[in-house]
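Shown below is the structure under consideration.
Missing here: one protein chain of the complex. Every other protein chain is in place.
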Amino acid sequence: MEKKLHHSAAYYPELWELDQVDEDIALMKQAGLNAVRIAEFAWSRMEPELGKYEFDWLQLVLDRLHDSGIGAILCTPTPTPPAWLSETYPEILLINKLDRRMTHGSRRHYCYNSPTYRRLCAQIIEQLARRFGRHPAVIGWQTDNEFFCHVEACYCETCKAMFQRWLKEKFGTIENLNHTWGTHIWSEYYNRFEQVPLPVPTATLHNCSLVTAFWQFASQSMVNFQKEQLDVIRAHSDQPVTHNAMPPFHHLDYDDLFADLDFGAIDAYIPVEKWWRAIYEFDWMRRKCSRPFWVMETDTSWTGSVASDNDPTPRGFTRMKGLTAYGMGGQGVSYWLWRQQRTGCEMNWSSVITAWGKPTPGWDDVRTLSSAMPKVEAFLFDAPVPRAEVAIHYSNRSRIMLDVEPMTTDFKFYDTWFDDGYKPLFATGVFRDVLFESALVDGYKIVYTPFLPAIDPALLEKMKRYVEQGGTWIIGPMTGYRTPDHTVHTEAALGALEAFAGVPVVFSFPVNQQPVKVKLAHGATAGAKHWAFSFGDLKDARSLGEYTSHPAAGQCWGYEKTIGKGKLIHTGAGLDESSQTHFLRIILQSAALATLYDSTWGTTVVPRKGNSRQGFVISNWDAKGGRVKLPHPGVDLLTGRSLSGEIRLEPCEVLIVEIK
Amino acid sequence: MEKKLHHSAAYYPELWELDQVDEDIALMKQAGLNAVRIAEFAWSRMEPELGKYEFDWLQLVLDRLHDSGIGAILCTPTPTPPAWLSETYPEILLINKLDRRMTHGSRRHYCYNSPTYRRLCAQIIEQLARRFGRHPAVIGWQTDNEFFCHVEACYCETCKAMFQRWLKEKFGTIENLNHTWGTHIWSEYYNRFEQVPLPVPTATLHNCSLVTAFWQFASQSMVNFQKEQLDVIRAHSDQPVTHNAMPPFHHLDYDDLFADLDFGAIDAYIPVEKWWRAIYEFDWMRRKCSRPFWVMETDTSWTGSVASDNDPTPRGFTRMKGLTAYGMGGQGVSYWLWRQQRTGCEMNWSSVITAWGKPTPGWDDVRTLSSAMPKVEAFLFDAPVPRAEVAIHYSNRSRIMLDVEPMTTDFKFYDTWFDDGYKPLFATGVFRDVLFESALVDGYKIVYTPFLPAIDPALLEKMKRYVEQGGTWIIGPMTGYRTPDHTVHTEAALGALEAFAGVPVVFSFPVNQQPVKVKLAHGATAGAKHWAFSFGDLKDARSLGEYTSHPAAGQCWGYEKTIGKGKLIHTGAGLDESSQTHFLRIILQSAALATLYDSTWGTTVVPRKGNSRQGFVISNWDAKGGRVKLPHPGVDLLTGRSLSGEIRLEPCEVLIVEIK
Partner (left out) sequence: MEKKLHHSAAYYPELWELDQVDEDIALMKQAGLNAVRIAEFAWSRMEPELGKYEFDWLQLVLDRLHDSGIGAILCTPTPTPPAWLSETYPEILLINKLDRRMTHGSRRHYCYNSPTYRRLCAQIIEQLARRFGRHPAVIGWQTDNEFFCHVEACYCETCKAMFQRWLKEKFGTIENLNHTWGTHIWSEYYNRFEQVPLPVPTATLHNCSLVTAFWQFASQSMVNFQKEQLDVIRAHSDQPVTHNAMPPFHHLDYDDLFADLDFGAIDAYIPVEKWWRAIYEFDWMRRKCSRPFWVMETDTSWTGSVASDNDPTPRGFTRMKGLTAYGMGGQGVSYWLWRQQRTGCEMNWSSVITAWGKPTPGWDDVRTLSSAMPKVEAFLFDAPVPRAEVAIHYSNRSRIMLDVEPMTTDFKFYDTWFDDGYKPLFATGVFRDVLFESALVDGYKIVYTPFLPAIDPALLEKMKRYVEQGGTWIIGPMTGYRTPDHTVHTEAALGALEAFAGVPVVFSFPVNQQPVKVKLAHGATAGAKHWAFSFGDLKDARSLGEYTSHPAAGQCWGYEKTIGKGKLIHTGAGLDESSQTHFLRIILQSAALATLYDSTWGTTVVPRKGNSRQGFVISNWDAKGGRVKLPHPGVDLLTGRSLSGEIRLEPCEVLIVEIK
């Protein structure tokens, strides 16, 4: 993809008269957009009847866009099979957990494993890619749209048979499955793979191993479905391909999904009061994919559907969000949506222009972002985001496991991961990368691995090597206590991890209403959360704190230990948020392992560093204004101001400071 | 119907031995009742097997009632098909949204579109009307019972095919439907009407236009079902017919339903803490139907089912409720129920007498109401309720649209309509009529139209004429922003309404957690609610306030404008309740357009005015007592007291004051 900053919006010319295209493009130019995303729901417009293709409208649109210097991310229209397709091949319709076959008229109502559906998808993509794969307006591709959004998984007979075959490939023999899953429990024992049920609702819970395996299967099925799309696209186009991932709402293994893709993309709908989740999303997209990324969807002011539950974002928020996305490594920011829908069920979503072609509340921010971009574009390419000193693991495989078995009723993966996992690290002021389990860890000073119930043998080997060669690995809370097959270790609480650490777990217990206190080695007292492990027999390890509450009173809460040239830091339970932040900050500071930026909460600092240029992107996210201590004097490229020392930011202000 | 006040109860002689009828009638006389409602669930008693009719029991009951001077509202027994019917014709059973066929043993388990069911209903009604249509005890009819209560709509194959035909009649061609509904969205596009699905649950939302159309279809189907019943009844009886409407809980277009009926009837179960909803219900029934109305069901003390969630009403409440119903134009008050059920699932509902024939907690109030009636009956007929100066539109078509698309998550039609629509107007102290959209508006000084998302072209024409000829039309909040097909206008935010007003909408945005402030022209500051519109370019209009919050800070919140001989008052957002009341009171007062009665909250004033007599009905509803400033001195017909100036009312006291 061309090295430039893209400013884009989702464009649905298929919903309007074609003679309106010129007006739309004129308005896009006025808004300063240089790209659109297009066609992800337009199958019925491309193929109104089986085998009858109509692409002239799209040709016209792409031609006009190109004439105006606007590029297009072209999408495969597979999230929405047309009515004739659902009617002719009802077997392609997804069946949900309650055995209900989806009907036409919505989206994602297809079975991603249906051979018929896959064949018809390949055909329409073939037509699309063949005709437009080398069209000069096309600057990239998107597969489908937000995989797994709105549907949990398909439970049809096709999926059932494929799941059973998938298990057969995984386990070889039914005896192996029976032994691994311990199926004599509740007489689940299977004589043949064909007896394994889908985990549909029944009298009470299914075996955790079954449920986890089923969701892994569903995720791999979707990745395979995408793989088939990629093969067709790449046969006809050299442009890079992505998929617009949702935040970690779903049971989709993005580590797998993005392995096949050329660049990252995230749909980032961020309420201002949870602004720091955007930071996570940009961190995730930047490093996980190790490639440029797009914010493929974001609102210009609020999100809608048939009922909005949020407010217009503050003045300047959308501009700040866009600049910070670029500042954190993004090469594209695309709004959902360009022109307000005139029909359907998302009519009251914010947009760039209204259904009657007038500016919306977000318009000003879109324009001011456009006018800011030329001032910083060269700098951002000259001074890319450097590798961070600290990384944190994120795994959607953990999401599956912790949804299947949350351990305590207050554990909600999405919220807990953000509030108790990522946020305390972020709040130390350190700049950080987010890593998939498969990512390389070489070069990081610290790797932090919270909330990863099962540590895959490959990951453990990699991390052992990492520690032995000098890395610092922070493990926990709630890491390593399950096998990848979602069972309990039987040689020790944490299995091979415990063997590596050499420090035995003593107790493992829930923390619910009753407070469980921890006295930390650095003097503070904190409250443990969720599920706790205590340690015994530290030998040459150094205690980092001990529990002072029953049932683990007097037992060790966490320890650090030198292994090879590196260090293991292992905590038995998460702490209340401020204690967890404080604990991590002490580790980062005491070892002088990482730079901690000094800014008030709500204001973020991102370093940029190239061969000849360097600086910082500083943003006020909480719309309250803030302060930052500038690490080096410099010049704000947006205003030309020279800056040094402690700086005040206005609400939603962004500074892109180059060190001169 | 005879010009007299009816005092009645629901009577189920089919559930008891016939030799108990005399005891029941003796007790009714003691209670002072002069009417009963009868037979709405008695199909199995009338036709215990297909074609085997048994009416002698009913003959006996009606004869005895007539002998005792007690009239009867006779009901069609169609809400409850007998077991033999469901068994013989299972296709008549309603299928709900979750594709579940209803079973026998409850009520409303039939498909109102089933040709078989309609045929069998016509037969039993024919038998009933032929035999009793001219019985002297029969003073009126009720069709079925509480249409749509307990069931949302039927989703069976018959309904599906009829819905598709209904769409064909409405749109003519599938292309017209596709264009109107914008079906290329999400590739919903239909090749044939036969592809249009029912809006059953699927992966996510259906097109709003589809859902709205389906509920309109269901409503019209029920109206048609009633129409067939009316034809049969009227062939054999000259007595007036009604239906006992529920408050606006359901997706039933009462504007249509009552157009076919001779008098209004409402089932009014009012908890004392929401007492003012009764006022709305009586207003609605009086003017909407422009005819006498009955309170066809009301509790004597509390409501029940298998678990009651409310308390016995205060002493005097039931008497006051009845007198006020008469005072507001009612000609009948009927309790549910006469004798406590001895079986079934409503055994613990309050009644007039217990299952063992003794007085209940409500008995005293029933008796004291009976003894009050003769004192006021002549006056009430001599001095009817006059047309109000102010009217407010109420539309169940809006309920459908706002249930399909509530715009913000806090918008609950039933509560919002009452709390933010009707209540602020009522709270000004003005006497008001409630109008269907189809009602004539001539003669009103002010018409207020809040929460009407789509203004039908016919309504708009009527209101334009109304304004041009001198009326004042208050529009908004949340009025006119959708087309009747539930889509967005594309020429301007409010389409033809905006063209008429001549003042453009600038922004349209949700108001959720974040406060949006309005500075009103009269000096006060208020908070906007739900969904806001801002205006620009007022030209010759006068601003009534402006927003002071992002994103519309500095833009106009509302305006007034002279058009022809009249005035348009247009507000862009509803205000918090007290501000909305204050705003409306200023409008009413400044123009001296309407009389505002001066009473404490909880005490209501209703004017009565005939050729030679006039006065007021004054009621304390909140059971706390209250004060009222009597507009004219007069005499309380209930006690003979002369009254003038400021009066104190005891808890639940009623004054029926004639001006002498």
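Things worth noting here:
Letters A and B mark the chains as written, and numbering starts fresh at 1 in each.
Note that a contact is a pair of C-beta atoms (placed from the backbone, for glycine too) under 8 Å apart; a residue touches a chain by one contact, two chains touch by 3 or more.
These numbers come from a predicted model, not from an experiment.
Contact with the chain that does not appear here is found for just one residue of B:F41, B:F436 or B:F535, B:F41. Residue-wise, the contact with the chain that is not shown comes from A:A493, picked out of A:M347, A:I400 or A:A493. Only one residue in the set A:V151, A:V511, A:A573 or A:V606 touches the chain that does not appear here, and it is A:V511.
Note that of B:P312, B:P386, B:G564 or B:G610, the residue touching the chain absent from this view is B:P312. Take chain B: the residues that touch the chain left off the picture are 12, 14-15, 41-45, 48-49, 77, 80-84, 87, 94, 100, 102-109, 150-151, 301-302, 304-312, 314-315, 340-345, 347-348, 350, 354-356, 358, 360-361.
One chain of the complex is left out; on chain A, the residues touching it are 98-99, 180-191, 195, 197-210, 404-409, 411, 487-493, 506-514, 531, 550-552.
The rule is short, and it goes like this: only the chains that are shown with their structure count from here on.
With centres set at the average Cα position, the gap from chain A to chain B is 49 Å.
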